[in-house]
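Submitted below is the structure of interest, expressed as structure tokens.
Of the protein chains in this complex, all but one are displayed in their positions.
Entry: chain A
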Amino acid sequence: MISDGVVEDEEKWLSAGIAGLQQNAFYMHRALDSNNLKDALKYSAQMLSELRTSRLSPHKYYELYMRAFDELRKLEIFFKEETGRGCSIVELYELVQHAGNILPRLYLLCTVGSVYIKSKEAPAKDVLKDLVEMCRGIQHPLRGLFLRSYLSQVSRDKLPDIGSEYEGDADTVMDAVEFVLQNFTEMNKLWVRMQHQGPAREKDKRGKERGELRDLVGKNLHVLSQIEGVDLEMYKEIVLPRVLEQVVNCKDELAQYYLMDCIIQVFPDEYHLQTLETLLNACPQLQASVDVETVLSRLMERLSNYAASGSEVLPEFFQVEAFAKLNNAIGKVIEAQENMPIAGVVTLYASLLKFTLQVHPDRLDYIDQILGACVKKLSGREKLDESKATKQIVALLSAPLEKYKDIDTALNLSNYPRIMECLNDGTHKEMANVIVQNIMKNKTCISTAEKVDALFELIKGLIRDLDGDTHDELDEDFIEEQNSVARLIQMLHSDDPEEMLKVIQTVRKHILTGGRKRHPYTVPPLIFSSLKLVRRLERQDESVSGDEVSTTPKKIFQLVTQTIEALTSIPVPELALGLYLQCAEAANDCDLEPVAYEFFTQAYILYEEEITDSKTQVTSIHLIIGTLQRMHVFGVENRDALTHKATGYSAKLLKKPDQCRAVYACSHLFWLDDHDSIRDGERVLLCLKRSLRIANAVQQMANATRGSSGSALLFIEILNKYLYFYEKGVSQITVESIQDLIKLIRNEMQGDASPSDPAADAFLASTLLYIQFQKDKGGAVGDKYMLITD
């Protein structure tokens, strides 16, 4: 409420000020039009008196100032004309100083001063010096800032710069610089003072208002940077030391932060590079509350960009030992500001790191040094929990990864893992994720066990439960993370099988610590990775035979067995079963019968002991059948044992339709196209007949329980099996049996009690269509099909 009132009042005052200004401006214009110098001075002074107000906030005052500024431009033109009409400029310069009020007087003085310099009747430097000196009369911060800003504005194009028309004798650039520096110093003093005047309760408000005014002060630095004559030498010897002196001595947090940033932004990169030491030395001297880390970060960012602009500038960096200086300065700043938040410290190191990566990409020792310093600062503290700090650490640790696109480099940094140690669990995980993502993005190949060991140590946040992190729920993030790890495991590769084995062993060592939650995600890729190695060895064995290798498939299989056993402790038997079967198949490819048999045995044991859910049983049995079908390594006896078991399992499934399907699937176990030894038509037929029986039983059960027969789907499926084997030439499958079956199906489907089943109808139709198609195709197969009539 109160502030509303203030704002309203302010509006009122502003409009009153504008009205007064416009009125006097009107009279001033009349005087200008009639060339009446006396009146022009009188009314312009009255007009400028509106700027004497203390009631406006900087924002509103600026509005008023801008209006006055426009009017003063007209007055300046008039003054210029007046000197053309014979009024001497010196006289004018005196005349405006007769004004009794200081603020209008000084505005007028600056305006005439501008004309004075243009007239070149006196050296520009003298006029400027006089102006900047006279402006001391305004000690009111707001009014002083605007007046001096006006002075700066009108004098900008009149500085006795090199190459300027106002350049006088030698060294006049110095005068220009001196002038701007002085104006800058005074403005800064006023600006800083503003903070300390007025009631304490409005401190925050004043801080805000000062923020609005900062560009007025900063503009001077911009002007300095625009002076042609300020070469590196002068910048180094005069400009920078003077500016810094002011910055340091003003002891004002806001000013120091803003001006340091200003210096960094307005002056050229190469100047910064050459004066790095001076600039950096100022940093520890700033107030403790100044956000030095941001300032330094910006500086390093600028320098990094400069370094990135071209390789030709890099020698400059080496020459000035930029890294050493920056590193040193950061150390000092951190030392000087005892209660700098840890986030700030990390920010600083992160910036330095980025800089180093840009300038000295080849100096890993530097990078390690930075990380080491960071570790020193971080160790002995609580693990970091502050979000800002952790964010910065992640940035710090990600930088080298991004730069080198290669985890190898990071693994060479001895301090890298030590920083990771300092992270809290959440951040550790996050960082580990970043690392993993980076590896995957860059498709980095990690090929030695040693590195893998280091890497997994680094990302242990993902690999195992860190202390205190024992919650059991599997949220999406966790799954995502573990999937990443799984992908990572797939990316580990060494061309040397022996090394690869070591890699696998290392990974195994790590993931086995991961606990039951992770194993389902991490074990499979390891197994597959191992099997990949097995297959590679197998291929190599064919080409390079007789080579003495310690890495044998057998050894790997042992390892794999042990690994899968880890899964058995957790209730994921179907996964373990799948893996056993995969292994069995790999063993099959290696012609290792006993191994393959063992794997099957394990799978069977799992099936019998662990898999109790009927649905899982169904999928598992199909897996078993599928795998077993492809096995060729087994002798008759083993195969018989296994197939026998498999058919046994099939027949024991709980639901009849499942039984039926499993049983007819078993028929494939007895007929392999590419193996003459496994062609047992009798048993194929047996399986099919058995499945038919079961299908019948299903129908009867349906009749009994629901009063209607079930779908004929199972029969049609069995028909398809018949057709398959018939086509393959199994002699036990006769045309008659097929025709009978078709008839049976038709009966089933036309029966009154049978429900209409569009899926079954469509299936049958396409099966018949297939028969017709094969007939039409002709040839041997076609002839065979011709026999089928319905």
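Note that a contact is a pair of C-beta atoms (placed from the backbone, for glycine too) under 8 Å apart; a residue touches a chain by one contact, two chains touch by 3 or more; residues count from 1.
Heads up, the rule we're going with is that contacts and distances are computed from a predicted model.
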Omitted chain per UniProt, picking from "BOS complex subunit TMEM147", "Cardiotrophin-2", "Phosphatase 2A Regulatory Subunit A helical domain-containing protein" or "Vacuolar protein sorting-associated protein 26B", is "Vacuolar protein sorting-associated protein 26B"
Selected residue (touches chain absent from view) among A:R136, A:K208 or A:K251:
A:R136
Per the touch definition above, residue among A:H98, A:K120, A:K615 or A:H675 touching the missing chain
A:H98
Would you write out the residues of chain A that touch the absent chain, in ascending order?
52, 94, 97-98, 100-103, 105, 133-134, 136-141, 143-144, 189, 193, 197
